[in-house]
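All protein chains but one are shown at their positions in the complex.
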Amino acid sequence: AEKVFRWKYQQMRIAAEPGMAYYKEMFEKTLPAMTNGRLKVQMFWGGDLVKSTDALDAVQSGIVEMIGMPSIYFKGVIPEASIEYGLPFGIRTPYEMYNFMYGKDMPNMFGGWRAIDVYRKIYAKHGVHYLAGGVDCWPAAFMFRSPINSIGDIKGKKVRASGLMISWIERLGGQGVFIPGEEAYSALQTGAIDGITWGGAMGMHSMKFHEVAKYYLYPSLMPINHLTVLVNQKAWDALPEDLQVALEQAVVRAGMDITAHQNWSGEQWGLRQMAKAGVTINHLTGEDLKKAEEVAYGLWEEEAQKSPEAAELVGMMKDYMRTMGYME
Amino acid sequence: MDISIITLLLFLGMVLGLLSGLPISFVLGAIGVVFTFFLWGPHAMGIIPNLIFGKAMMSFGLLAIPLFILMGAVLQHSGMADKLFSAFHIWGGRIGGGLAVAAVVVCTLFAAMTGIGGAGTITMGLIALPAMIAKGYNKRMALGCIGAGGALGILIPPSIVMIIYGMICQVSVGRLFAAGIGPGVLLALLYVLYILVLCKVRPEYGPGVGADDTTTLKEKLLATRTVIGPLLLILMVLGSIFSGICTATEGSALGAAGSLVLMIKSRTLNWASFKAVSIGTLKLTGMVMWIIIGAYCFATIYVALGAAGFIRDLVQAMPFGYWGVFILIQIMFFGLGMVLDPGAIVMITAPIIMPVVDTMGYDPVWFGVIFIMNMQAAYISPPFGYNLFYLKSIAPAGIGIKDIYLAIVPFVLLQIVGLILVSLFPQIALWIPTLIYGN
């Protein structure tokens, strides 16, 4: 009989999130069907086996064969992870993210960036195989307790943020704090924080943030975030090539499906729901927008100093943004 | 191996291990290690240090534990506990069970200051238990009211278990918090009522104080003055948390600092008392945290071996009907609660139960509060209940775990009564959140 591979996949999300039943089915039903039962990947939700902060070690050392996390959790070990998690004012839609990561075959139209190759190079140095990224994408945004009509309104605000958005907030005179998601609602309610960055309108809606914060800052201040799927190197090498291809296809397919249904259509739905609940959408425009962008681009340059690969990534990103007309 | 057989083996191993007298933390940890090795594989053994680090050590929520232990220990060694309880004594008058009622009241206040189920029990166990035993209370009455009173900590907001539940089940944490107040007060009242009635019928359970016939109002007021400090302390901790100045964990640090100030003021601070407080805090922290370490090792391997699917199948095999499914789910929760820690139960069951809640049309906030009430019973239901172990660790010599198991039974029954009341009259829970947030 052929060897059967039984893997464990530690996800960052939780089962109750919309679309997760499908995601799980992809690995626990479709993939075995695709591979004649030779590859079975059992899904575990956020914190089931290991905490997200310790997931990288778990996949490096082979406790689990696969993890799916936003790369910000790898920042303490992999310096380029902050760039991967998102440069402020970086990529703005999930489809552009996909394009940036995989856009190989249309060099004349879309530059031929293939960020995934750079990421594979970076992560290989840390002993893990970078299976996929840039498919399970979600837009992120800000919500505030008071209106933000100009860049000056951010000054003095205490904002729950993550990654480079903390630095961005601080350069604008605000104060970036990291508090766990489960404390965010009551922190907003009591005014312990004035604003929050979170995964898009649908996510904000499901966390009920619109009950306690009535101003949505939109669009495009935050980069598109995405899930990074890593595989233990030994487990990957032991997998026959046809199963490697099937697994990568399954991850890409499941991730794009989540993006389409939850993270993009859901964004539009969430915005409508919150508008009905009395949430106002604020826009930054003109000089304010320009100032905000300048501050962000300053951060890009600082990140580029971290390693040759970081410089390569930031260079690619700038090139991409210029081609798309987002950057001068 | 089939998960139902694994489940049987896991729990058989746990029962045998516990009976052997090996400390609970090591029993749970060793089972986790052995099952990981044989059923998951040697390559996965690294999960043990990984989860100890991530889940037990690096947790800001659990950080409140040593600080509330410290606060209780300082209050105990400051002599404040005795003064507090003599004050309650004097005002309690001839009412039998007055001290037990006071303990429940203080536990209820503690519940409003802490997010965990153990803090009230630990602190009152250090303060009220010796006082009650010194006054000739029946030890089971004394142990029971403190164990059950402390468990209110996860029902009355703030509550860490509620936050986890809200996150996993996508229920507004604000609404859940508000919904916990009514049932929490209801249970506290049930405990008080039970104590008063029992002590009326059987005065030897909680002898009233005879001396107050001769105490004048002036003497009563003078005695009450000593209560001001601790009450201010409680108000400070409560107030700073509810006004949003600080988190529950930060409130626990303020509480410890405030209690240290009281200790200095009462001139009871010296090297001997400082060392006793510090060493006592260290021992209790070690005991509590190592149980949590063991419980995480145990629960995580159970999840890794497929607990979620197993429980889903159990639920699907249940007979249909609104109340039929409801009752069976509650019995399952209660059964798990007898042997597992509430965090682990939320982790294992909530994602599977929530689709059932949707299909059956249960109000998710109401169902959440019922779940928390059930988990509250888990804190005190034998054989595995944190509060029982906390009680055991602070009880005077001569009190065995058997005494504690027997002591807690009437209070578990009262909790079930409370749970039934809130099941039948959801408004007990839903009244306050509706008041605050509307429908």
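Going in written order, the chains are labelled A and B, and every chain counts its residues from 1.
Note that in this section a residue touches a chain if its C-beta (ideal position, glycine included) is under 8 Å from a C-beta of that chain, and two chains touch if they have at least 3 such contacts.
What we mean here is this: contacts and distances are computed from a predicted model.
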Seminar exercise, completed: From "TRAP transporter small permease subunit", "Methyl-accepting chemotaxis protein", "Formate dehydrogenase (Quinone-dependent) catalytic subunit" or "POTRA domain-containing protein", the UniProt protein name for the chain not displayed is "TRAP transporter small permease subunit"
Exercise. If the full complex is used, which shown chains touch the chain that is missing here?
Worked result: A, B
For this session: Give the residue, chosen from A:Lys8, A:Arg38 or A:Lys75, that touches the chain omitted from the document.
Result: A:Lys75
Seminar exercise, completed: Considering the complete complex, of B:Ile3, B:Leu39, B:Val105 or B:Leu282, the missing chain is touched by B:Leu282
Exercise. Which residue among B:Thr7, B:Thr226 or B:Ser393 touches the omitted chain?
Worked result: B:Ser393
Seminar exercise, completed: Across the whole complex, the chain not displayed is touched by chain B residues 17-27, 29-30, 32-34, 45-46, 48-50, 52-53, 56-60, 62-63, 66-67, 69-70, 240, 245-246, 249-250, 252-254, 256-257, 260, 275, 278-279, 281-287, 289-291, 293, 297, 383, 389, 392-393, 400-402, 405
Exercise. Touching the missing chain, which residues of chain A?
Worked result: 53, 57, 60-61, 72-73, 75-77, 126, 166-167, 175-178
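By our rule, only the chains that are shown with their structure count from here on.
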Exercise. What whole-Å value do you get for the distance between chain A and chain B if each is reduced to the mean of its CA atoms?
Worked result: 37
Exercise. Which residues, counting only chain B, touch chain A once they are in their complex?
Worked result: 43-44, 46-47, 50-51, 53-55, 58, 60, 158, 163-164, 166-170, 172-174, 177, 243-244, 247, 300, 303-304, 306, 347, 350-352, 354, 437
For this session: Could you pull out which chain A residues touch chain B in their complex?
Result: 8, 14-17, 42, 44-45, 47-51, 53-54, 57-58, 61-64, 180-183, 185-187, 189-192, 206, 208, 211-212
